[in-house]
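Below is one structure. I have some questions about it.
Left out: one protein chain. Kept in place: all the others.
And now, chain A:
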Amino acid sequence: MADDAPSSSTFAGNSVDSSINQDELIMKQQREIEQEISETIPLVGDLESLQTLEKEYNEDPVYMLKVKDLSAKYKYIRRTRPDGNCFFRAFSYAYLEHLVTDKQEYEKFYEIAKNSKEILVALGFPQFTVEDFYETFMEVVQRVGEHAGGTLDELGAIRQELHDKFNKQGYSDYIVVYLRLITSGQLQTEHDFYQNFIEGSRTVTEFCRQEVEPMYKESDHIHIIALSNALKVGVRVRYMDRGEGSQVMAHDFPEGAKPLVHLLYRPGHYDILYA
């Protein structure tokens, strides 16, 4: 919107002021919506039976068929707050939750996570702040590692701790920021490859600054491809939309990888699925 505004200073009178007011009004309304969402929907919710989805689409035959199909494949859903960060939050929650019971995968991931900071600093990200996000991220990862593969009680406790941390805005957002940085790092490292995915004339770096690194920017395929490749984690996304057919299509990232994280995509939003 602001891109189209004439930058000529000769018309810097009322026309500019009123367009700014419009902008401000839209932003104000957006903030009110955001506030309402943040007051009613937790960052990451409790485990819910898939039947709750059936209720949601009672009157909608197209979605109803797809929910039925989904129910045959999954038992539970865990909703995330639709704040533009949902892919990153859902992904990290589901993956860390998986690591609780998979010590071997944890060891593999720990090495990748540990080396990620150096890669980012080498790419020119400011060391001071990257370190800040890295430390909080690793603190949560290590807590999982300390209890991974432990007794049942221990697993229950660490799951609860994870759930609490992901619902504390500070921790939760720090994890999202760090995953955004890793995604941006991957895009920039392999920029020749990812350039093909970017529509228009933007460079990979510009795309990262505008669509990846800032908070609340929604994720697209390119984000998922980059993050799953950077961390070497298989993600299966189930697509539920108004498209034809009664099946929820699955898409695996990276292609052919064994999915450890299952996400439900409905236009503009990701939630976590459990078999």
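The rule we apply is simple: a residue touches a chain if its C-beta (ideal position, glycine included) is under 8 Å from a C-beta of that chain, and two chains touch if they have at least 3 such contacts; residues count from 1.
Criterion: contacts and distances are computed from a predicted model.
> Of the candidate names "Proteasome assembly chaperone 4", "UBC core domain-containing protein", "LSM complex subunit LSM3" or "NEDD8 carrier protein", which one corresponds to the UniProt protein name of the undepicted chain?
From the choices "Proteasome assembly chaperone 4", "UBC core domain-containing protein", "LSM complex subunit LSM3" or "NEDD8 carrier protein", the unshown chain carries the UniProt name "UBC core domain-containing protein".
> So one chain is hidden, and I want to know which residue out of A:48, A:69, A:102 or A:132 touches that hidden chain in the complete assembly.
A:132
> Which is it among A:61, A:124, A:200 or A:267 that touches the chain not included here?
A:124
> In the whole complex, what residues of chain A lie against the chain that is missing from view?
Chain A touches the chain not shown through residues 2-3, 7, 9, 12-13, 16-18, 20-21, 23-24, 27-28, 31, 35, 124-126, 128-130, 132-133, 136, 169-171, 173-174, 177, 181, 209-210, 213-217.
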